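Once you've had a glance at the structure underneath, I'll fire off some questions.
Subset of chains shown; positions unchanged.
Chain lettering (A and B) follows the sequence in which the chains are written, and residue indices restart at 1 in each chain.
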Amino acid sequence: MTTGIIIVSHVYEIAKGINRLLQEVASDVNIEVVGGISEVEIGTSFDNILQLIEQHPSDNLLAFYDLGSAKMNLEMARELSEKSITIYDVPIVEGSYTAAALLQADVANNVIEQQLKELHIYK
Amino acid sequence: MELFNEKIQQEKDYLTQLDTPIGDSDHGNNMSRGMTYVVEAIDTQSPDSLEALLKIVTANLLSKVGGASGPLYGSAFMGMLKTYQEGESSWRKILQGGLESIQKRGKAEVGDKTMIDVWAPVVLALENDGLTDEVIDEAVEATKPLKAKKGRASYVGERSIGHIDPGAYSSALLFHAMLEAEAE
């Protein structure tokens, strides 16, 4: 079972930009992103997220989001998916960057978990 | 739902205005977009049962609203659907199911200055057989002095005090529409 990353942002460009940042340090990690409800409209949508999850090549997903409502949609999608999805309350950019760098370096899941815990923020 | 949609479209600008001091000025647009899809879907699919209707509403709100209100109203109608499927048919029980779903999803409590602060008193009034337009409006007004603890409004902390919560207002539109539909 491979572990991958999903990023859910309210904004199209943020999602795309994070993808580029992560690809630099983690070109072998499967990273899929979605941002906005369209390229111009800000928001998140449950369907887009569910679709992202289903089309993602990995079965074990570490999920990162920016604002609270993205988390609600992520949680709903998680309930409807068979995949194992962990949603992290960490900074979307810095948290996903850390996770990507560690996955690329083949670091054990529990170590990644620990590192992400240190980035926990209330959001 | 027709009536609810009408009210949403009529009050779209006011909802957005409510979302300006304590949010991101999109609640009117969000609800208007979502409800437009809902009525369109109802039109084309003409559901022949309450169950079918609730499914359409749930799916469209979930995917088309865009803001926090999307998963929350989506969950509300999903909760109502489930309660109905479990054999309950009183509005009191069904709306109670909706309320619980919103709370499960959004983790807000009464007093956090959210739509919960309208849903909870509405369910309570139904238990006492006394849901009126006044009860609904009072609940909306009562969100004004509250300090937001959930959603975007919570970012501005103290500064959320003195403003009506937009989700509370849109929920009120839903319940007014229900009362009106019942009266017809």
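Here is the rule we use: contacts are C-beta pairs under 8 Å (C-beta built on N, C-alpha and C of every residue); 3 or more make two chains touch, one makes a residue touch a chain.
Note that the coordinates shown come from a computational prediction; the quantities given were computed from them, not determined experimentally.
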| item | value |
| --- | --- |
| Labelled copy-number formula for the complete complex in this structure file | A x2, B x2 |
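As a working rule, only the chains that are shown with their structure count from here on.
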| item | value |
| --- | --- |
| Subunit A and subunit B: spacing of chain centres that average the CA atoms, whole Å | 29 |
| Residues of subunit B that touch subunit A when the two form their complex | 24, 26, 30, 62-68, 70-72, 74-75, 105-106, 150-152 |
| Touching residues (chain side subunit A, partner subunit B) in the complex | 37, 41-48, 67-69, 72-73, 75-76 |
